[in-house]
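Following: one structure in structure tokens, then a few remarks.
With one protein chain removed, the remaining protein chains of the complex are shown where they sit.
Going by the order they are written in, the chains are A and B; count residues from 1 in each one.
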Amino acid sequence: MKRHVALTLGLMAVLSLIVTACGGAATTAAPAALPYQGVTVNVLTFTGPQIAEPLQRHGPEFEKATGAHINVATVPFSDLYQKALTDFSTGTNSYDVIVFDPQWMGDYVAGGYLEDLTDRVKANKDLQWDDVGAFFRDFSATYQGKTYTIPLDGDFQMVYYRSDLIKTPPETWDDFIALAKEYQGKDLNGDSKPDYGTCIAMKRSAQSYWMVSSIASAFLQSQGTGQGGFFTTDNLQPLYGPNEGFGAALDVYKTLSTLGPPDQLNLDVGDTRGLFTSGRCALSIDWGDIGPLAVDPATSKVQDKVGAVILPGSKKVLDRASGKLVDCDAKTCPYATNGVNHAPFAAFGGWSGAINKNSKANVKDAAFAFLAYVSAPAQSNVDVTIGKTGFNPYRLSQFKSRDAWLKSGMSEKATADYLGAIEASLNSPNMVLDLRIPQNAYYQGTVLDTAIAQFLAGEIDKDATMKQISDGWNKKTDELGRDKQLAAYKATLGVTK
Amino acid sequence: MKRSRYRSIFTPSPLGMAVTYVVLGVWAFVVLFPLYWLFVTSFKLPIDVNSGPFYIPFVDFKPSLHAWTYILVGDLRNDTFRTYRNTVVVSLASTTLALTFGSAAAYGLTRFKYQPKLGAILMFIGCVVLSIIAVVLGVPWQITVVAAIALFIILLQTIGKRFKRALGNNDIAFWLISQRMLPPVAVVIPIYILFQRLGMLDTWQALIIAYLAANLPIVVWLMRDYFQTIPIELEECAAIDGASYYRSFWSIILPLSLPGLVATFLFVLVFSWNEYLLALFLTNAKAQTLPLTVAAQNATRGPEWWYLSVLILIMIVPVIGMAIALERYIARGLLIGAIKG
Partner (left out) sequence: MSVAERTQGPALSESGLEAHSPLARLQTWLEASATSAFILHAVLVVLFLAIFPLIVSLYVSLSRLQFVPGGFQLTFVGLDNYAKLVVGIDREHFMGRFGEPHPIGWLFFGLVVLSQILLMYRYIRGGNAAVGGAIGRIVTASAITAGAWLIVHTLGPASRPGTVVVTLIYVFAGIVIQYTLGLGLAYLCIQQIPARRFFRVVFLIPMMITPVGIAYLFRMLADTTKGPVYPIWNILGLANTSWVSNPWGARAAVMIGDVWQWTPFMFIVLLAALESQSIEPIEAAVVDGASRWQIFWEITIPTILPVSSTLILIRMIEAFKIVDLPNVLTNGGPGTATESLTLHAYTIWRTLDIGGSAAVAYMLLFMVTFIGVSYANLIRQRLAEA
């Protein structure tokens, strides 16, 4: 019985396909024909207004223009990675487009699940590829020299501070600690309750491992993006291991864990954003989201009291040969400003759209056209200024024209500060790429994250932490094949040299 | 008459009454305060949640309907109603089936003696292992299943009869409950592949079958105990009057164990109503259930407490309604005595 229904449905589907195909062929002469009439594109992303809302908003517009129906399916954020990977790797192929984190590409490309978009990107005019920031174009969207995704969002970490309290933003991590110490326990929002020096998402299995990388990068990478901030490029030895550079970063992180709310070890970015925008913290490390959130009266008590600045740096950097910290000079820190080595960390990488290789050809065309439409300046330059969306700036034109920002409610100074910090990070030749080798989720999300959590909770000391991370990473590398992993690591770095 | 006998025994003294009320009141507060907090939070703006505890709307803070509109009429409207309908259908269907199959099996296990041959079971598992290996090696699964069944029957007919060792009812029951011992993370991928091969992903049926299998053991175990407390004499009398097993099961056993049935029903319903991991994997979009929407409110911006509160509230309302409606049946009590007396 069920079988019959399935057969009938299948037949009907085939028939309707033939009909549409014939119809398409028959009506090509008519000028009114829409290019993707009758095509349905299934898009997968996570539930919530951040990404799904703009896609759902642009879907009907796109359908009107091209005839392709956009169907947005969502799953909870925390399970997006496994869900899409399970779907693709078992050949279920329920989705044509996934809007995901390009940091996961290592696994998706290794499995050959994603369509190579290199030629399409070159051919498409709406997209204005050159307008996309070089970092997103060459790193985020690209893996081993081929373009697989279209960026919809720009992500890296910055420091936010209360500009009404702090006049000189921190330049080094030592400055950051000094400022945090100064404001810890003081009332910062006029409710006569003691507030906090810094609010950092140190919760386990949340964002803590990106936060520690934001600190460590300044000590570990000084020779430009191509040097890599996670491993040595000769034999893939972990830099997150027993050496003075990582040790110094761990000291900073541990000190900061005492200069915040008492339950800082249990805060994720949702909590720290809430605390910061309600005026309870002097400093915070975060992605671009705080900018738009801080101007929204529904969420913020600190409108126009927020400054942003590139991640602090260090005056000493790691010498990889000896494992010791050395002073910055023209040779050790070629990109230093005022003798301080900044290494802005492109954590996560920014939400991007990718296309399933196994979808039908016309669906792939429609899917690409849709992603290009959403990413095109006309749409995205407005989307990035809406606080509700999770889209942060990633196009050059989004920095140049500030009208949309002012219109969204940001003051002149806040706009200049916010965009200035993003631009400074984005233009840094010493930007640190997030780790993108096969199974990087295990390296960071399991090994690094667990060790850092144990270190902060005092379960293990500094030396044990460094050893635990490097042992765990080396074990995984050997399991997966050191040469293969090294090649993948170098390939992700090579493209931006 | 029954009631009054009951009442005379279980009416406490005034002091006992006072103590009873205090204890029940304290626990009621423990239960209700978190719910009150949910209710208040659902009317708060993000800034009210983040800038400190506020307890009473209009006094401490200005309530806002923003979360309710977002869930019920705004962006999430379609998601909410679609997942709501799916949840209702899937949980009611799977619970009813689980209760039917499960109480029948429990009846069987308390009234008859089963003796599955150990050898037959081992042969069965052997056939399953062989067919999995065959599928891994690339044999189409349809052929494999048929071949495995054929092999099993042949084996059973030829050498199966020689095995002497058999298992008993308790072993069957323990085997059933042991199916719940493995955490779902370990089995979710194989189950996903199973339903994918059957072409049933993203359907109500897949979820109903999965929840049915997950809930059966609990139903069997709980109902077994209730059935055991029912004296066998009742069925004997019925059998003398010519009632079949089916009949005495349906018209004697089931009505008598109504409190147990209702308790079990509620428990199992709640499980399917709230299940997350299987729902995540066996659905893509159409058949998604409410727990997914709840869990999804913790995204890149951290938990959206106000949306979570609304969703949890609208999620428990129907189940509470059901609990109120069914509570009476649990409270029937002392029926066995009534019939015997």
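Just so it is clear, a residue touches a chain if its C-beta (ideal position, glycine included) is under 8 Å from a C-beta of that chain, and two chains touch if they have at least 3 such contacts.
Keep in mind the model is a prediction, meaning the values are calculated, not measured.
Peer 1: Can you tell me which of B:I71, B:M200, B:L222 or B:L254 touches the chain that was removed from the display?
Peer 2: Hidden-chain contact among the options goes to B:L222.
Peer 1: For the full complex, which residue in A:A33, A:A457 or A:A487 touches the chain that was left out?
Peer 2: A:A457
Peer 1: Please output the residues of subunit A touching the missing chain, sorted low to high.
Peer 2: 78-79, 81-82, 85, 89-91, 107-108, 110-112, 194, 203-206, 261-266, 274-275, 438-439, 441-442, 445-446, 450, 453-454, 456-460, 468, 471-472, 475, 479-480
As a convention for this text, only the chains that are shown with their structure count from here on.
Peer 1: Indicate the whole-number Å distance between the mean C-alpha point of subunit A and the mean C-alpha point of subunit B.
Peer 2: Whole-Å distance between the two chain centres: 40.
Peer 1: Give every residue of subunit B touching subunit A within the complex, in rising order.
Peer 2: 45-47, 49-52, 66, 75, 79, 189, 192-193, 196, 199, 201-202, 280-281, 284-285, 288, 292-293, 295-304
Peer 1: Which part of subunit A faces subunit B closely enough to touch in the complex?
Peer 2: Going by the criterion above, the answer is residues 6, 42, 46-50, 53, 56, 71, 73-79, 83, 86-87, 90, 92, 94-95, 189, 191, 193, 268-271, 273-275, 277-280, 289, 298-301, 390.
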